[in-house]
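Sharing a structure with you now.
One protein chain omitted, others in place.
As written, the chain order gives the labels A, B, C, D, E, F and G, with residue 1 at the start of each chain.
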Amino acid sequence: MATGDGRVQVGIVMGSDSDWETMEATAERLESFEITYEVQVMSAHRSPKTVMQYAQSARRRGLSVIIAGAGVAAHLAGVVAAHTTIPVIGVPVPSGSLQGLDALLATVQMPPGVPVATVAIGGARNAGVLAAQIMALEDSALAARLKEQRSKMAANVAEKSKKVERSTR
Amino acid sequence: MATGDGRVQVGIVMGSDSDWETMEATAERLESFEITYEVQVMSAHRSPKTVMQYAQSARRRGLSVIIAGAGVAAHLAGVVAAHTTIPVIGVPVPSGSLQGLDALLATVQMPPGVPVATVAIGGARNAGVLAAQIMALEDSALAARLKEQRSKMAANVAEKSKKVERSTR
Amino acid sequence: MATGDGRVQVGIVMGSDSDWETMEATAERLESFEITYEVQVMSAHRSPKTVMQYAQSARRRGLSVIIAGAGVAAHLAGVVAAHTTIPVIGVPVPSGSLQGLDALLATVQMPPGVPVATVAIGGARNAGVLAAQIMALEDSALAARLKEQRSKMAANVAEKSKKVERSTR
Amino acid sequence: MATGDGRVQVGIVMGSDSDWETMEATAERLESFEITYEVQVMSAHRSPKTVMQYAQSARRRGLSVIIAGAGVAAHLAGVVAAHTTIPVIGVPVPSGSLQGLDALLATVQMPPGVPVATVAIGGARNAGVLAAQIMALEDSALAARLKEQRSKMAANVAEKSKKVERSTR
Amino acid sequence: MATGDGRVQVGIVMGSDSDWETMEATAERLESFEITYEVQVMSAHRSPKTVMQYAQSARRRGLSVIIAGAGVAAHLAGVVAAHTTIPVIGVPVPSGSLQGLDALLATVQMPPGVPVATVAIGGARNAGVLAAQIMALEDSALAARLKEQRSKMAANVAEKSKKVERSTR
Amino acid sequence: MATGDGRVQVGIVMGSDSDWETMEATAERLESFEITYEVQVMSAHRSPKTVMQYAQSARRRGLSVIIAGAGVAAHLAGVVAAHTTIPVIGVPVPSGSLQGLDALLATVQMPPGVPVATVAIGGARNAGVLAAQIMALEDSALAARLKEQRSKMAANVAEKSKKVERSTR
Amino acid sequence: MATGDGRVQVGIVMGSDSDWETMEATAERLESFEITYEVQVMSAHRSPKTVMQYAQSARRRGLSVIIAGAGVAAHLAGVVAAHTTIPVIGVPVPSGSLQGLDALLATVQMPPGVPVATVAIGGARNAGVLAAQIMALEDSALAARLKEQRSKMAANVAEKSKKVERSTR
Partner (left out) sequence: MATGDGRVQVGIVMGSDSDWETMEATAERLESFEITYEVQVMSAHRSPKTVMQYAQSARRRGLSVIIAGAGVAAHLAGVVAAHTTIPVIGVPVPSGSLQGLDALLATVQMPPGVPVATVAIGGARNAGVLAAQIMALEDSALAARLKEQRSKMAANVAEKSKKVERSTR
């Protein structure tokens, strides 16, 4: 499953175009891993047929992972998961009065048989990383990129540490 | 919209047969109002097509109201509502670690355009009453029965009061 | 129950004039469905007699639905519901420190016998849609408008999708 | 305002006879202070007129305090408070899935102008003590009894301490 | 217990001078009822002896009620209540990350024997009203003022209603 | 990545042997998919070196997925994820006073760069399904088994429906 | 600060003798470290003077740490901390309807200047360990015992792992 074989690898869907503000981080992360993706708005409640058709055709179209971001009673990831057996990653989008707690519970508390791999409230970037981790199982180049990113992260933390490091000894 | 015209007036659906323990109270209440109903188990995640078909055919089949009970990430009422424009009443079923708070939020926090008329956690009986109130708008006999029930309720409270009433004067 | 017969069909009540900011969306939605309505401020705690009289006379005055919006210990919808048997829709208005969670619980957790059809925190627009769905049971023109609105919603989602759609394939 | 003048001093009301299990502690406490009281079941939603009449006549009947216990969307204390200006003490009764958190918020989060003096979830005993503290402002005998009770409490704590006291020195 | 007898009737205490922003509403309300009061900052944790002495001397100094406002782990009202038997009203002040939910729980969840009459998060105005209601038990002039205020409130709601009232009939 | 090639495909780890009661469902599910697995207890806090070594050697040992179950301040999944780049699935185990809400938040709210694919509180069975979905991306036999399981699930729901199905028409 | 010098090193206090069920684990842990302790019941609200005197004399009496366990509006640890500058460890005891969440917030959310070192809800055993860690700073024998305990813990986890360890390879 090498990246760059011409197919779209990851589908990013979200319940509203306003969720793009959050979900853009997923796209950025996928690009950094050279993973191909597509972006679409579709609503579990307002355009349920689009959601169903998208999910049902996902495996056939060659998608490896679907990442679904939604807020409030966030049913999108769950409904997508109901119509496909490829991994579905859910991003609870913080919006409305309860700041994403409702979205988190509605996304993660799935019943037996139909899981949604849920990341943090607003954790769009990690949805991209998780998709990469899943796809790297059969893509050693991607696995290497993930490992490299981890090293960079550690270096980055060390770098940031210098901004605040001090000792009063 | 007189009751007793041979059609089923209310559809009661639930995500699992274990929800029947909660939802039976809906059926009892409807019977007390002589409202016809049918009961079925269907899952937004495990049998999504059944849900879609049920909701899509509801108006055509003459249903006036659908009452949907579900627990945890309770998507059932919302998914039903996405596929019909007849009123959908949602009953958050208390189950799992969060005791129904997740079900309440996943049922009630619907996005603009697709409402679910949500009752209390475990409020199955009230779902039946609400359905009756909706149908009574055009059924004066039912309206009379509702009024009568209210009088009985008040009398019943007074009756129960006698069990604890006392005065130390 | 055709719209436009000269009577007010829906009563919108709220606990404070500051709730109008939220509840205006209900009025807008009803207008889009050509449903007649009236708006009034009344408080379960500060003007309880007004609330009682309003609710008690509702059916007689020909109202089909009362929509009640209130914040914090939001008793308004429940108290209205206690004095009428027409359907009462409750809108928990987000206000105060708890951002509407208190209003949600105080509105939805009604005891057996007296339901409030609760929508999302701040879900004023959906209160209007739900009222339309209830009234459309006997008004085929309204039912058609609801169906049309749903189609528009789906089209609208597709339209919005174009703003963010992209594919890196 | 001496106790024992023949009138009932405190009204204990509750939404259901099942609340008596909790509210009995209020009665016991009042008896220990020789405060006269009466007990009645009345429901803000099921017998709202009884509630209104009870609250409206309270001052005229000579009641000094009303103590209202209710569960879930606990409107009782608030509705009582809306119809009287004597102090109303609210006891959130733990019941239902949310264990009294809903009752607490519905009781305490009252809007400006109509306060409810709220005690702990299930704090029926303290409702009795608070009523005594209020009435003791003009009843020096009662004030003395309260003081005495406090001394006993401290002694009681010291007594209980002996059960677990130990030192490994 | 007529107002205006030269003594301070209500003590308003708060944990920090920044709480004054919230608690000023208590003072305003008391003034509207012509109830005399005093204001002081004292902290259950930073100046516990002041708190103890204040509470212990309260009855002797003729105070009828102490109103205590505090935020976060709001112990002030409870600690005051531990050292006096006059009624203590607690105002959970919204501050810090949890927006007053911590203050509410720390104020209201008092153990048996030592009640705090808790009002809403940020409910400083109602603390003043509640104090007035308590003191009005023996002050018929104050009772009349409370009744009058209630009438004004109802009128005020009616007045505010006019700002939003409309009917599309 | 065909199943049955002699290596262990999934590592199931948990913070305490008492978590096995919950996590056993993961093992059962994996067995139903003929996925090989191993089970071990290791604690992020009590045996951190074991956790680190396990996670660091996971990819080298050929594991495709690690499933980590833990309760209360559930750090296990996060700490495992910090030491590997293969997908880590987190199961919040319900235990202690907060019933798993703490475990959910501690598992899912991971910072950018190190995701944990979180399932429902107590969602051990779904962790097994999710692992299967991830591994099925390159294993068409497993993909077929997943599809088959979904069909069975739908049939199972229909079967269960018969237990409660009724119609009063 | 060697252990065994004849003085009591740690004071364990709790709000009620019923808290002993939880707090006994603290005592057991201290004994395992050969730390001397004493146990007493005292209440921030029911015997506040005892609390004040105990805390004020703690340093003089040679106590190194006070461990305070309390439930609901758990003020005990905070009030102890207000009267001493030796470290105070707070144990939120799970009791009442909110299962210790109220106790946690009331214990941990202390204002600037007066910290309480808070452990988990019901975390009595860890309170003992934390006390030992604090005292081990100047007691190398105790430090060695702590280290040894950690090794045992890791061994214990490995031991427990054997109960569930399996591999389907």
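Simple rule for what comes next: a residue touches a chain if its C-beta (ideal position, glycine included) is under 8 Å from a C-beta of that chain, and two chains touch if they have at least 3 such contacts.
Keep in mind it's a predicted model, so treat the numbers as computed, not measured.
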Of G:V39, G:A68, G:V93 or G:I134, the residue touching the omitted chain is G:I134
List every residue of chain G that touches the chain not included in the displayed model. 1, 59, 64, 85-87, 89, 104, 108-121, 123, 125-127, 129-130, 133-138, 143, 146-147, 149-150, 153
Go through chain E and note every residue touching the omitted chain. 6-8, 14, 16-17, 20, 27, 30-31, 36-43, 46-47, 49-50, 72-73, 96-99
If you put the missing chain back, which residues of chain F would it touch? 15-16, 43-46, 48, 52, 71-73, 75, 78-79, 81-83, 96, 98, 101-102, 105-111, 113-114
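By definition in this document, only the chains that are shown with their structure count from here on.
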Please tell me whether F-G or B-C has the greater number of C-beta pairs in contact. B-C
Just give me the whole-number Å value for how far the CA centre of chain B lies from that of chain F. 35
Which whole number of Å gives the spacing of the CA centres of chain D and chain F? 49
Set of chain C residues in contact with two or more other chains: 16, 43, 46, 72-73, 96, 98-99, 101, 108-111, 113-114, 120-121, 150, 153
